[in-house]
Structures are given as C-alpha cells and as structure tokens.
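A single protein chain has been omitted from the complex, and every remaining protein chain is retained in its original position.
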Amino acid sequence: MSNQTEQPDLERRGFIGKTVLAAGAAVVAPGVLVSVAGAGAKTDGADPGKRYGLLIDTNKCAEGCTACVTACNEEHGIDLMQKPEGLDEAQWQQQKPQWIRKVKLQDNLTGRVTNLPLMCQHCEFPPCVDVCPTGASFKRADGIVMVDRHTCIGCRYCMMACPYKARSFIHQEVEHQTVSAPRGKGCVESCNLCAYRLDYGADNTACAEACAAQGHNAILFGDLNDPNSELAQALSSAASRQIRGDLELNTGVRYTNV
Amino acid sequence: MLGSIGLKRLIGLAVAGLMAALAATAHAGSEWVTEGSRAEGLDSCVIDDTEKMRRNHMDYLVHQRDDVVRRGGRGSQYKLAECVNCHTAEDAAGHAIPIDDEGQFCASCHNYMAVNVNCFQCHRKVPEEE
Partner (left out) sequence: MSTMTYRELWCSSPRYWAGLALLGALVLIGLGAAYYMEHQGHYVTGMNNHIVWGLPHVFAIFLIVAASGALNVASIGSVFGGPMYKPLGRFSALLAIGLLAGGLYVLVLDLGRPDRLVVAMTTYNFKSIFTWNIFLYNGFFLIVALYIWSMIDRTAKWAYTPLGFTAFFWRLALTTGTGSIFGFLVAREAYDAAILAPMFIIMSFSYGLAFFILALLAAFWWAGRAIGDLRLTKLKNLLGVFIGAVLFFALVYHLTNLYITQHHGLESFVLLDGGIYTVMFWLGQVVIGSIVPLFLIYSPGFKTSRWAIAAASVLVLAGGFFQLYVLVIGGQAFPMPLFPGQEVLASTMLDGQIAPYTPSVPEFLLGMSGIVVAMTLVAVVSRMLQVLPDSLEDEQER
C-alpha cells in the first residue's frame, strides 16, 4: 500500500533528498559500467557511407569443408537448438534454421564441379523487404538486410519472395540463445553479416574468420564502397558474378569462378 | 431473506479474502530485488535512478531496441542483457535461474501487474558465461 503513495513523492524528492545517492549511483557507476561494457561500441549507428558485402572465391572453397557453417551456427546460437522430441529426422532437416549452407554444383555441359557457401545475398533491392507487410524485414544503412523480430508476425512472405532460400522460419520454441542473437518461435531469420560484431568494432564475420582459420580464405568480407578495402580491390581485379544476376537485385555477396 | 443474508456474508467473506490476498501480494511486491542477485548488494539501479527505472524501463528498452536493431546504434546504456546480468539469482547448484521464471525478477512484478513479458521468448534469460 505504502509503495503506491510513496512513488510520486519519490519522483519529486529525487532531486533534493537523493541527490547524493543519484550522483553516486546514477552517474558514476553507469559511466564506469558503460565505458567498460561498451568498449568500441558504435553509438552513432550503422554508417550509411558503407556497404558491407562478401566475395566468395569458389576455387578456394574446399569440398567437404563446413567450417563456415559450423562457425555461423556457434556464433548465433543456432547449435543450441535441438530437434523437437518426436519429430522425424528428415523433417527436422527441412525445418531447422540454416543461415549459411554449402552447395556443390556440376556444370551440365563441361562437368566442372564447384563448391560454394550460400547465404543471404544482402541485395541492394531486396525482394524480402519489398514484400514484408510490417517492415520487419529491412535494410540497414550499411546495406545489411535483416529481420527485426520485434515486428515480425511470421507470415513467411519474405521466404516466398527470396530467390536464394536464404531465410529460415523458427518452427519451435527456442530454449537457449546467445545474448547477441535473440531468436524465438514464430519469426523468420537469416544471415545478418554478424551485424552486432561489426557494431562492436569487429572487422570480420564469423564465417570468413572460420574459413581463413582453415587456411582456405574463400570468403572475403569488407566494405564495397571503400575503394581501398581488400574486398573492393579483389572485386576490381577479378571477374565476379551475382547469383541470379538476371533479377538485377545488385547483391552484396559476389562469387568468382562459378 | 435468509438468502440475502447468506449472500451478504458471502460477499463479506470474499472481500475480506481479497483484502488479505492483496495485502499478501503487496508485501511480496515490496521486495523489489531478487534475493541472491547481484543487484541485491547495491543501493540502487546502476544504470539510472531506481524509481525512474521502475517506471520507465519499458520505454527505455523499446527505444533501445529500435536503436540497436534498426539503426545499429549500440551506445545506449539501457540493455536488456544488463538487466539479466544483474537481476538473476542462482539456484542451489549455482546455475542461474531464468529471469522470467515464476517469482524471479521480471515475473514477480509482471505477474502481479498482469502484464505479459514478451522479451524472453527470444532473448536470453540468464547471464552469458564469460
């Protein structure tokens, strides 16, 4: 009872009576805390001058290697999910989230075999963003296409629209998540180029890092808009292509030697 | 007549019961900090004035969530993860108890106020091990 009558008073008295406490607790402590916890964090948001992307050299992508997939699953807590009890294995394979996948191709005419990782292509004109009724599917200022789960209603129209099957729907309750990748039942999700890592000052994605650690260096991450970036240099020196370039979506993920 | 007396008594009993229940929950509600959580050892919320936090945390969090997700701005001091870090208790075995579990920090107040917490359908409910 007393709580309720006290509250408005507290708000008013806070300026006078609790100044000392407030000075100590509300100013100093969080200041210290934020400066420690938020080291390197971007306060001004995604940089509109940048456009993040990937270049994948399929010649370097090794057959049978799934380091990028494993790294992605660990990074975003996808591996914390388990097959729901009673669900058959085949259906689980079709229902579990896959932000990145390995694809092996063979040319019909020449027989040449290609391996490549496929993920959200971070289009400049993303069909998933066009069709989303609530605007939950959106493109960040720095070109990253992602889902705002707070407004996603789970209609799956974006999955219908995506030419790359890059998106996954969460078919079950999610028990465990990492702090940096909140995910739950009934929403759609996909590769976000490790957006939070970039926001905290990292300069590489989990998949590219894992690929490099394996010594393959098939995935190159960088800023497409920065002519001096390793990515832009590589793109300007070798022929590359977009998957489904016919749709003119101007993808942020490019491939060489497909 | 007898019936109406019975009814009166019944209403009286119900009211008394309600008051008792209210008093009990009001008492429970006054323990604003979860026993055994890091926050228990602190005088006030480290992020902002406790009273302000209590009243406005939802606005802070909604503002912060839009800032983080849509704008990519990570500078806000209001972080759900920090709430979780500070306000979760541990069970006897030393494992963190999910913050939205019955009787825990978020749930105790939200259940009392009958306000649904949506956050933890997607967000991590326990501190992340370093």
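Note that the chains are named A and B in the order they appear, and that numbering of residues resets to 1 at the start of each chain.
In the analysis below, contacts are C-beta pairs under 8 Å (C-beta built on N, C-alpha and C of every residue); 3 or more make two chains touch, one makes a residue touch a chain.
Predicted model, so just to flag it, every value in this text is computed and none were measured.
Engineer: According to the contact rule at the top, which chains on display are touched by the left-out chain?
Structural biologist: A
Engineer: Return the single residue from A:Cys162, A:Ala181 or A:Leu231 that touches the missing chain.
Structural biologist: A:Cys162
Engineer: Quick one: say which of A:Pro48, A:Pro84, A:Gly201 or A:Pro227 touches the chain that got left out.
Structural biologist: Only one of A:Pro48, A:Pro84, A:Gly201 or A:Pro227 touches the chain omitted from view, namely A:Pro84.
Engineer: May I ask you to list the residues on chain A that touch the chain which is not drawn?
Structural biologist: Residues 84, 87, 90-95, 97-98, 101-109, 113-114, 118, 127, 129-136, 151-157, 159-165, 167-173, 185-188, 243-244, 247, 258 of chain A touch the chain that is not shown.
As a convention for this text, only the chains that are shown with their structure count from here on.
Engineer: Please compute the C-alpha centroid of chain A, do the same for chain B, then give the distance between them in whole Å.
Structural biologist: The computed centroid separation for chain A versus chain B comes out at 30 Å.
Engineer: Could you please specify the touching residues of chain B with respect to chain A in the complex?
Structural biologist: 23, 26, 29-30, 42-52, 55, 65-75, 77, 79, 81-82, 121-124, 128
Engineer: List the residues on chain A that touch chain B in their complex, please.
Structural biologist: 1, 3, 7, 10-11, 14, 18, 21-22, 24-26, 29-30, 33-34, 37-38, 41-46, 138, 140-142, 144, 146, 148-150, 174, 176-179, 182-185, 187, 195-196, 198-200
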